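A single protein chain has been omitted from the complex, and every remaining protein chain is retained in its original position.
Going in written order, the chains are labelled A, B and C, and every chain counts its residues from 1.
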Amino acid sequence: MNLLSLPILLPLFSGAVLLLLPKRALRTLMALIAAILTLLVDLSILRTVLRGEVMVLQMSNWPAPWGISLVADGLTGIMLALSGLIALLTVMFASSSLAHEPRRGQSKTLNQLRERFGFQALLQFLIMGVNMSFLTGDLFNLFVAFEVMLISSYGLLLIGNELPQLREGFKYVVVNLLASAVFVVAAGMMYGLVGTLNMADISVKIAEYSSSHGADARLSLLAMMLALVFATKAAVFPLGFWLPSAYPVPVAAASAFFAALLTKVGVYSLIRTFTLLFPQEQLIHTILLVLAAFSMLVGAFGMISQSRWRHTLAFANISSIGYLLMGVFTTGSAGMTGALYYLIHTVLVIFCLFLIAALGEKIAGLKYTVEGHLNSYPWLGIAYFASALALAGIPPSSGFIAKYSLISASLRAGGTVNNWVAAAAVITGLLLLYATVEIWRGFFWGESHAVHKVVLPRGMTTTTVFSLALVISLAVFSGPIYKLAQRTAEQLMTNEAYTKAVLVEVKTPRIGDPALPTDELEEDTH
Amino acid sequence: MTAEALLILSVIAPFLGAILAPYLGRSLKARAGYPLILCFLPALFLVQYAPAARANAPLTAGFDWVPALGLSVDFRADGFSLMFALIVAAIGILILAYGAAYLGKSERHGRFFSYLLSFGGAMLGLVLTDNLIALFAFWELTSISSFLLIGFWGSRKASQDGAEKALMITALGGLALLVAVILLAIAGGTQQISTLEFATLRSSPLFIPALGFLLLAAFTKSAQLPFHLWLPTAMEAPTPVSAFLHSATMVKAGVILVAKFGFLLDWGLFSQIIMYVGLATMFWGSYLALRQNDLKALLAYSTVSQLGILMSLYGSGHAFAATAHLVNHAAFKAALFMVVGIIDHETGSRDISRLGGLRRKLPISFIIALPAALSMAGVPLLGGFISKELFYEEMFHEGFLPMLIAVTGSIMTFAYCLRFLKVFFGPLRCENPNVHEASLRLWLPAAPLSLAVIAFGILSINPLKGLVFKSDTLAVWFTNLAAPSFGYEPGHLYLWHGFNLILGLSALTWALGIGLHLFRDPFHRFQQALTPAWNNNTLYYKALAGLEHFSSWFTHKTQGASFASHLRVIVLAFALIGASVLWRYLPENLSPVPLAFWLVALLIITDIVGVLMAQNRLSAIIFAGLAGVASTLLFVLLSAPDLALTQLLIETVTIILFLSVFRFLPRLHTYVRPRSLTLIDGLISLGVAGTIFTALLAVQTPIADRIKDFYLDYSKSIGGGYNVVNVILVDFRGYDTMGEITVLSVVAVSVFALLRIAVKRAKSESNDD
Amino acid sequence: MTRHPEIVFRTLAMPVVFVMLAIGFHFFLRGHNAPGGGFIAGLIVAVTALLARMALDRRLLRLEPKTLVPIGLLIAMITGVFPMFFGDAFLKSAHGHTHWPFVGDFEWASAALFDLGVFLVVIGTTLTIIELLAEDSREENS
Partner (left out) sequence: MEILLPFLAASLVGAGVFMVLSRALIRVIIGLSLISYGINIAILLAGAGTGLAAPPLLDVEGPYVDPLPQALILTAIVIGFGTTALLLVLSLRAYQATGTDHVQELTKKPDPVEVLGSYADPERPSISPEYGPAEKRVKDNKQS
């Protein structure tokens, strides 16, 4: 079960070592090895939890409510596997792109400085934070994990000191500090009210209390605070204003990782909070469902309004968060199944699109309205077209399956709110299609004015092809993956397996616990 | 090969071809079209299962895609589907051959054939599938691949626009279809089209919305009024594409939908709605076709008009007549488009007013075009005549108004067919002096279609049986193939119905059609005078511009709003939360407050006021620092020595930090907020404070015992330390501390990078942001 | 600033630095049993180092403070990983009595090693930030 600590320890270790390594090649190698190992660990965890098992690791051997537990159920397994994949691809992409100029017309020293000043290490710490968030079974530790993740993201956002980075970085940091403040106070209050921080324990205690006392406004209060925090991190409308300006400013690899995973950590936390801790807060579920509908539309409108690659895609991210939450908060496991499938889909697709955007920026600068690149870069065109179809939910892409299952679940659930949300989802599909077609028209069609062809770095294109392959294989293997999502969703609907696995050994620890051999430690204590 | 495999292959093969095409295109150039014909052959071989289809025992096959979602790619070659698949495959083959001759050397051949084949595959899938979701999937695929085809010459703005318009409008219909299939699946309890039951569906409240969405989908795709605007601009595509899209495939998808779900639509008002929409489209399409000068545009509007006929026939339940006309239309329209392509290819123009007398220069093309155009006009002995007679007959039964519209529409149809043929007659007019007949490779693919047009009519006269004029061969075979799907009796097509009212109407049509052609100039002026300033096309662009405008306005308003107002949203949300438990949990009896606490409280309040009132940086920093000291004191009073110590040290270091950058910090400007904003901010801040306050009161009585005793009990014995807080930090919750020092490390790295990588001044920043 | 206070400052600084260092280590060692611990000690030592830097213009450590950060992180982490080789969970702690020659009875805890990591990270981070800021402002001035 110590396996569970590895997705955190491996990046931590490699992050620390990366700070000490003197050569670029060594750093690249180290980062790659760490990412590959982490991915392998993630996959083996996924394999175990797919058997329906819930893996638990009690940190420091302290039993559940007192120590900190690491827990992996199906949802965690999926998230970890995604994070492992995306992390590896990001490391690959970054190590190639940091050796070249950031985008057309800039000098490449800036990127080299970024690399030298710890980009890869920050990335590893970010991965650690993300994995920590997915694995932890403790509310306060989730706060710590968020902080590790956020502080690394500040670092990645700012590294390079370009003007937009500083400008948007300030806003990003302030917003997240506010949200973190709410989070930590909510965690403290949760301890005050429920008397424990272990999420399984909280779940059990709240369920017990609710069954005997009925609804309690104090619990709703905490639920709303947590919802506020996670919705802000997930960039749900109207709390997501910070995202579209912040995500496009760092290096492309960082943008891609942010867009693919960081907001999803917010969504993950929302799923955990509202399936495990507060499944009974129906009002908040409905509020979030309505906000989800708005997020979809607002994201799509935002996409249409932009003309720069990554700004447009940042709005696409907001829209996808809307779709996700629509599934999460639609009653019943069908919606959750759709949401989980959509989650896998959107992580891969958004990531792939960001990589394509990075290549696009390399070819023609920040805007995609410089036409006529289809003939020079047909493969890029294919990659964009395939992933844009997936984004807009056009068959036979994975996006279509995701969209279909979400809308179908929503319509099946019935009721006014659900119907309107489904309508919003349908309309958003059209708007997304329009926005992606505009990029296609703006960048690939049209008359080419390019004087010479930009040579794209090998590493960057290879990584893009890999991630495109992931997007396509998701569509091909939709059957088993959807099944997986379905099983995980059913697991999420009942908390029993989770809480039982975590709270299994409530015996007090024995005094004579086997201690470490003494001789190894002696020298160091002075 | 088993029958099932063949059925699946017939849909898959074009897609495989689409993947191969770019490679073939690289080596074979335009000639890649010929080997790719193989991709449509499996579909053509399906003809051997026609007897089974006629016996209502159709071939089925398929595979699961996402079984948990009920999504399987099922195919079912029932009569109608099989008939349509054969048409698609046959015309597809001819188009591939035509395209191979048509495309110039500098084109992107591989890409062209790739798009074309994926479109063909999508179309075959659409007609053959038996699964609701797969139906939608293939439907969208046709939209997407037609988008690529129409925009094949993507460097031209008009092509881009035409492609986008077609995509947006058909995708709008696609979304309606998505909702429709979901509702049908919910209401019918199955996702298999062939097992949907009218009775089950009818009893569901979702039935009417489902039908409504279904109709919307059909109308958009089949270019019915008022969604017909995309079809004419789709003519920006290369002509082989237009020939494929507008004869047998893309535009017929809506008709297919109405045909496949006809058993549902023949209910209540729906059939009337479809019929009248179809008739209106037919009328308006032929009216607009008359005023076109571009041969391709003329054919485009004629397609709109013909689709109206099909739609009204299927809608009103006259599947037999509809199917007969569908077969005819596919043949003559594809032939006509190919001829237009030839004219364009050879003369360099498609402008009717600049062309004439081509009969002499392009004799073969003329021979091909003549029967096709006459069939479209409804001249006897040709297939078009037969189906138009049927159309008249059915409309005659429907009532006077449908009859009237049908006849007027047909008169104009007759007129524009003559107008089309005008380019072959009269004195030679052509800008290209060296005009000559197209090569064999170009006209040969068009010839079989023209032959079919003739065969549908004339060849079927059986001289032995005298004047029966029963047209009982190919067309009938096709039409009757679809019979089991609609439940009509296999019938006959008659060239001769005897002298009756229908024939009279036909004669009237011819006469008035010729008249209209002769007096076309005044009519044209009349049309010009009636042209409104706006139409649905301008509306479409207005809507797009409106969408862009709204998006940008909205995004500007929300994203571009001040940062402070963004923050306001978050804190306001937090403030509102407090309202939910406001004042409910006031403690009942208050314990006395020791003096020390009063003093700390005084200090904190003073500091807060000091910070809020501070006019310069130093005093603000000092007051904030004092607030920190005050909270340290509070920690001491509340028995938290570790906290107090830490807070004090942090305070010290922070002050050092502030002071070391002090000189470079901006002065404490008081940017004056508008008074209303100050008020709002004040209220929001009060709200936040209120939330914290009430929440703190509310959580003072826990709902379950807190877990603290464990730490106190085992801190010494197992943790090995007397300071429980420290033991928690390094042992019980040492993992938190691990995260905490990671945070600190990252801060060090980030600050190092921030301070060591030189800052570019705003002035020297390159302008690309 | 006149010369005299500066000399006074300098003479005073040396003993102050030593006293503060002693206090810092004291806080570090007693952390497990009384208020203190790696974090508090780290801050004290960092402030001391700053003082030494400013008053004596001397670095307490040869190392760049930035290097302390990963080292501290690794120490803390490896302490935590160690029990994993014995099949225990990450960060499983151990403590006990042992007898060292010349030192006598000594009470040790693996947690102290972990705290050492914290200690180093805190020193490293604090010094990095403040020293760099000081350098930065010096460059700006020149």
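Operating definition for what follows: a residue touches a chain if its C-beta (ideal position, glycine included) is under 8 Å from a C-beta of that chain, and two chains touch if they have at least 3 such contacts.
This is a predicted model, so every value here is computed, not measured.
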Where does the absent chain touch, in terms of which shown chains it meets? A, B, C
Considering the complete complex, identify which of B:F63, B:F425, B:F526 or B:F664 is in touch with the unshown chain. B:F664
With the full complex in mind, choose from B:L116, B:A627 or B:I703 the residue touching the hidden chain. B:A627
Among B:V407, B:L451 or B:I650, which residue is in contact with the omitted chain in the full complex? B:I650
Which residue, A:E115, A:E147 or A:E361, contacts the hidden chain when the whole complex is considered? A:E147
Touching the missing chain, which residues of subunit C? 33-35, 39, 125, 129, 133
Touch residues of subunit A, complete complex, unshown partner: 140, 143-144, 147, 151, 154, 158, 161, 163-164, 166-167, 169-171, 173-174, 177-178, 180-181, 184-185, 187-189, 191-193, 197, 245, 305-308, 311, 369, 375, 447-449
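Everything that follows uses one rule, which is that only the chains that are shown with their structure count from here on.
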Report which of B-C and A-C is connected by more C-beta pairs in contact. B-C
Taking each chain's mean CA coordinate, subunit A and subunit B are separated, in whole Å, by 28
Computed distance of Cα centres, subunit C from subunit B, in Å: 63
Whole-Å distance, subunit A centre to subunit C centre, using C-alpha means? 36
Using the touch definition from the top, which residues of subunit B touch two or more other chains? 731, 734-735, 738, 740, 742, 745, 747, 749, 752, 756
What are the residue numbers in subunit A that touch two or more other chains? 12, 15-16, 19, 59-60
Residues of subunit C touching subunit B in the complex: 31-40, 43-44, 46-47, 50, 66, 69-70, 72-73, 76-77, 80, 90-91, 93, 95-96, 107, 109, 111, 114-115, 117-118, 121-122, 124-126, 128-130, 132-137, 140
In the complex with subunit C, residue positions of subunit A that touch it: 1-2, 5, 9, 12-13, 15-17, 19-20, 57-61, 514-516, 518, 520-522, 524-525
Complex interface listing, subunit B residues touching subunit A: 64-69, 71, 108, 111, 133, 136-138, 140-141, 143-144, 147, 151, 154-155, 157, 159-160, 164, 167-168, 171-172, 175, 178-179, 182-183, 185-186, 547-548, 550-552, 554-556, 558-559, 561, 563, 566-567, 569-571, 573-574, 577-578, 580-581, 584-585, 692, 695-696, 698-700, 702-707, 710-711, 714, 717-718, 731-736, 738-740, 742-743, 745-747, 749-750, 752-754, 756-760, 762, 765-766, 768-769
